[in-house]
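Note that this complex is displayed minus one protein chain, with the remaining chains in position.
Chain IDs A and B follow the sequence of writing; residue 1 opens each chain.
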Amino acid sequence: MKNGRGKLRDDLLVGMGFALMLAALYMALVYAPTEKYAGAVQRIFYFHVPLAWVGFLAFLVVFIGSILYLWKRSVIWDSIAWASAEVGVVFTSLVLITGSIWAKAAWGIWWTWDARLTATLVLWFVYVAYLMVRGYAREESQGARLSAVLGIVGFINVPIVALAINLWRTQHPTALIFEGGLAPTMLVALLVCVVAFTVLYILLVRQATSLKILESDIENMKNLRLE
Amino acid sequence: MENLGYLFAIYSIVWAVIFGYVFYLYRKQRKLRREMDSLRDSPSKQEPD
Partner (left out) sequence: MSRMFASVFAIFWKDVLSEIRTKEIVTAVLVFALLVLVIFNFAFDAASGTTARIAPGILWVAFTFAGILGLNRVFAVEKENSSLAGLRLCPVDRMVIFWGKLAGSFTFMLVIAAVITPIFLVLFNLPLFLPRLALIIVLATLGFTSVGTLFSALAMNIRARDIMLPILFLPLVVPVIIGAVETTTCVLAGGPWSDMLTWLEIMIAFDIIYLVVATLMFEFVIEE
């Protein structure tokens, strides 16, 4: 299974992840200055934005993993794609939830059809559909192949959806806009949070991937036994 | 500063969801390990068709 050095690296990664999350919390809650107009609630931004970026990273990994799977047909690429989609959906769901609560806190409404939130919602649907294809497939290899196609087609859609929704929003602007400028200290805090969440993503995907590979190994063993 | 309630809600939800996913992974790993072990310990338990 895992040799000593591999275990040490894993533990280091987990330790680093924990430390980074702690640092991120500090940066977001203590280090970053309070925003002038929005007050303390604006600190949600330091989790909301990194979750969005890492969610996007997750879907990029799904895209690459899907291409590589269709090319090489190796269960490893399939597992990486699936794991990344899972974690991506978790993170993107959090983006939507935190975005909603932020809107409630800042403007008193639970949802605003602003460009980024809307595009994120559409993206969320695409990757939930990815997971559903896996679930509804009649067998593993079919699920892997079909969801790989969706992983590719869906990701290509991302820039188009973003462009279209952006244009739609600029033509029908709402009164509420989600962003302002960034002071340098805010930028630093944001970057720390982005790194922290990226490491978290890596940890989760590694774990989920090895589980899927394990699952596939067990399936193979069972099939061999039956012969 | 009354808005702090929302801030707390956000952070706890993020915490809860991530932790929930970690927990789900952990339970799955336990189940798979058990399956793997049982397969190893009982060779040729299945009759060939």
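List of remarks:
Simple rule for what comes next: contacts are C-beta pairs under 8 Å (C-beta built on N, C-alpha and C of every residue); 3 or more make two chains touch, one makes a residue touch a chain.
As the structure is a prediction and not an experimental result, all values here were calculated from the model.
Among the displayed chains, contact with the absent chain in the complete complex occurs for A.
Touching the chain that is not shown, out of A:Y26, A:W111 or A:F125: A:F125 (per the contact rule at the top). The chain not shown here is touched by just one of A:I76, A:L146 or A:L214, and that residue is A:L146. In the complete complex, the residue from A:L29, A:I76, A:A137 or A:L214 that touches the missing chain is A:A137. Residues of subunit A that touch the chain left out of view are 70, 122-123, 125-126, 129, 132-133, 136-138, 142-143, 145-146, 148-150, 152-154, 156-157, 160-161, 163-165, 167-168, 171.
Definition applied: only the chains that are shown with their structure count from here on.
Inter-chain centre distance (subunit A to subunit B, centres taken as mean C-alpha positions): 18 Å.
Of all the residues in subunit A, the ones that touch subunit B in their complex are 39-41, 43-44, 47-48, 51, 86-87, 90, 93-94, 97-98, 101-102, 104-105, 200, 204, 207-208, 211, 214-215, 217-218, 221-222, 225-227.
For subunit B in complex with subunit A, the residues that touch the partner chain are 1, 3-4, 6-7, 9-11, 13-14, 17-18, 21-22, 25, 28-29, 32-33, 35-36, 39, 44-46, 48-49.
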